[in-house]
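So, chain A:
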Amino acid sequence: MAEVEIKVENLVYAKPRLITDTVMHYCPGCSHGTVHKLIAEVIDEMGLEGKTIAVSPVGCSVFAYNYIDVDWIEAAHGRACAVATAVKRLHPQHMVFTYQGDGDLSAIGTAETIHAAARGENIVTVFINNAIYGMTGGQMSPTTLLGMKTATTPYGRDAGLNGFPYKVSDMLAHLDGVTYITRQSVHTPANVRKCKKAIRKAFENSLAGNGYSMVEVVATCSSGWKLTPVEANKWLEENLLSVYPLGDIKCSNLPK
Partner candidate 1 sequence: MKETIIIAGFGGQGVLSMGKILAYSGIMQDLEVTWMPSYGPEMRGGTANVTVIISDKRISSPISDSYDTAIVLNQQSMDKFESKVKPGGVLIYDTNGITQPPTRTDIEIYTIDAAAESARMGQAKMFNTMILGGYLSVKPIVEMEYVMQGLKKSLPERAWKFLPQNEAAIKHGAQIIKQVQ
Partner candidate 2 sequence: MADREVKLMKGNEVIAHAAVRCGCDGYFGYPITPQSEVMETLMELKPWETTGMVVLQAESEVSSINMVYGGAATGKKVMTSSSSPGVSLMSEGLSYLAACELPCLVVNCQRGGPGLGTIQPSQGDYFQACKGGGHGDYHLIVLAPASVQEMYDFVELGFDLAFKYRIPSMLLADGAIGQMMEKVVLSPQKPRRSDEQIVQECGSWAAHGKGGRKQRNIVTSLFMQPDELEEVNNHLQAKYRQIEAAEVRYEEFMCDDAEYVLVAFGLSARICSATVEMAREEGIKLGLLRPITLYPYPYEPLKKMAERGVKGFMSVELNTGQMIEDVRLAVEGQTPVAHYGRTGGIIFNPESVLEALKNNLLK
């Protein structure tokens, strides 16, 4: 098939410049690709390509470094915020962000995350919360909803047996070092646009030296949830958003 040349004036959409040509390994319907795209656009629009240092997690987005064309450091499981802390302190003029899922951040990385946030490190965390471990095959994560079936809660998460889920962003919002914290999603075009704005705001907050910022993205995992992409978006809206409601949670300045 011959390639169709699109005139510039007719071009309404293109792959962001900073998204590489590497074929993504994400499942159909996964939110990661969309969020990657938003981050790539924000970095490009803010002219931060040369001065961004990103930290990737362990989990489905372990390969995030293959997709966004900036310098990356792959952290050990849960340690991204510790890694980013040192990177930012040693490179205070750079844009430093971590990209982490709920397994990485809210389970094994709880200490590193809370302490980086509490210290008010000038870093951004993009927190993808799909309430499940995707990479390892759909096990329960700390943010898995009560009643939700996963590989390790085959009869549904039971509070007595498995404990309660917790709200990372709400918890972090109590910390003085945290100045911007918001919960977004990318399950509709309108939400995608809002999410991008939030990411940009977080990046600006961080570059301004205004402490720790987090953009939580309530996300889908159609494979882990055993749903089609369309069903997954619907399930997200009907189930996750009531526990993890969208919107800004904190927007402030560092205490004097």
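The rule we apply is simple: a contact is a pair of C-beta atoms (placed from the backbone, for glycine too) under 8 Å apart; a residue touches a chain by one contact, two chains touch by 3 or more; residues count from 1.
On the choice of candidates, all candidates are chains of the complex that A comes from, given by their letters.
Computed from a prediction, not measured in an experiment: that's the story for all the values here.
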item: Candidate from this complex that touches chain A, chosen among 1 or 2; value: 2
item: Contact set on chain A toward candidate 2 in their complex; value: 49-53, 55-56, 62-63, 65-66, 69-76, 79, 82-87, 89-91, 94, 111-112, 115
